[in-house]
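All protein chains but one are shown at their positions in the complex.
Chains here go by letter, A and B, matching the order in which they are written, and residues are numbered from 1 within each.
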Amino acid sequence: MAETPQKLSIICFSGDFDKALAAMVMANGGRAFDYEVNLFFTFWGLNILKKRKGRRPGKGMFMQRMFNMMMGGRNNLPLSKFNFGGIGPELMKGIMKKKNIKDVDGMLQDAIGLGAKIYACDMAMNVMGVSKEDLIDEITDIVGVGTFIANAEGGQVLFI
Amino acid sequence: MAETPQKLSIICFSGDFDKALAAMVMANGGRAFDYEVNLFFTFWGLNILKKRKGRRPGKGMFMQRMFNMMMGGRNNLPLSKFNFGGIGPELMKGIMKKKNIKDVDGMLQDAIGLGAKIYACDMAMNVMGVSKEDLIDEITDIVGVGTFIANAEGGQVLFI
Partner (left out) sequence: MAETPQKLSIICFSGDFDKALAAMVMANGGRAFDYEVNLFFTFWGLNILKKRKGRRPGKGMFMQRMFNMMMGGRNNLPLSKFNFGGIGPELMKGIMKKKNIKDVDGMLQDAIGLGAKIYACDMAMNVMGVSKEDLIDEITDIVGVGTFIANAEGGQVLFI
């Protein structure tokens, strides 16, 4: 192991269940190795942070409301493949439950508990019509890409 | 900030509007922090560099012409989700315009103006039937993956 502290920063761009799961597994794995872990949620990935379980029209203009509604909440994340209108992720969650693997939301809570930093992208919130109130309370900060780049400096970065 | 110059290299694989936008935001953000920024456009990402606004059949074999035509140009990039035959990106561009956020093309021009290096992948151009004349003039070079890896050495790398 290196002597200097390691750092892992993940741009959580995708709102797909399987990709979000991969991001959370990496985040928790990084914390298990005592890496500094920064998660930057942007675009469809903002969905992972949404407070509401159901789908609701958001604020803002028509298209923003549409994006908000169609994306659903953090318990409605689709699979990137074989989604079948939401049946795919439900069946995958069923398998995971039987095998005692936490789902995205449980892993996100673990990551937060383990000290991962949770950042929401201000530009994407602006474009997608997502407000601070729509997101879970455990967010470290709402920041721009500059802050993310500064925080990620010198470490590994993933775009998921 | 570290004392040695930082470096950010992005493999722009996707031709989706939203992912291309994320890549350009990162590229400009990196330059704002005085990072060396290398952008390597490959596969569908070549589309972001296309000169022609409209769709046109390309050179080469049937499938290459098909790829070229279906991909459209840099002003026809689809959304990775909720594209709705091109309505999605148009509406997103409308929101961005109202909020004074530049679109992919404007951000690419900014990145070039700020000194980001623009590389097009020779292998992908070969497979997709894209020629040098199809691409914008501001390209730094057409290179193979080896040159990209050499340029990216010691820095952060993103695959988008």
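As a working rule, a contact is a pair of C-beta atoms (placed from the backbone, for glycine too) under 8 Å apart; a residue touches a chain by one contact, two chains touch by 3 or more.
Predicted, not measured: the structure shown is a model, and the values here were computed from it.
**Q** For the chain that's not shown, point to the residue among A:Gly15, A:Gly30 or A:Pro78 touching it.
**A** Looking across A:Gly15, A:Gly30 or A:Pro78, the contact with the absent chain belongs to A:Gly30.
**Q** Considering the whole complex, not just the chains shown, which residues of subunit A touch the missing one?
**A** 1-2, 6, 8, 18-19, 22, 25-26, 29-30, 32-33, 35, 80-82, 91-92, 94-96, 98-99, 101, 156-160
**Q** Since one chain isn't shown, list which residues of subunit B touch it in the complete complex.
**A** For subunit B, the residues touching the absent chain are 11, 13, 15, 42-44, 60-64, 66-67, 70, 123, 126-127, 145-146, 148-150, 152-159.
Quick note on the criterion: only the chains that are shown with their structure count from here on.
**Q** Mind checking the centre-to-centre distance between subunit A and subunit B? Centres are C-alpha means, answer in whole Å.
**A** Taking the mean C-alpha position of each chain, the two centres sit 24 Å apart.
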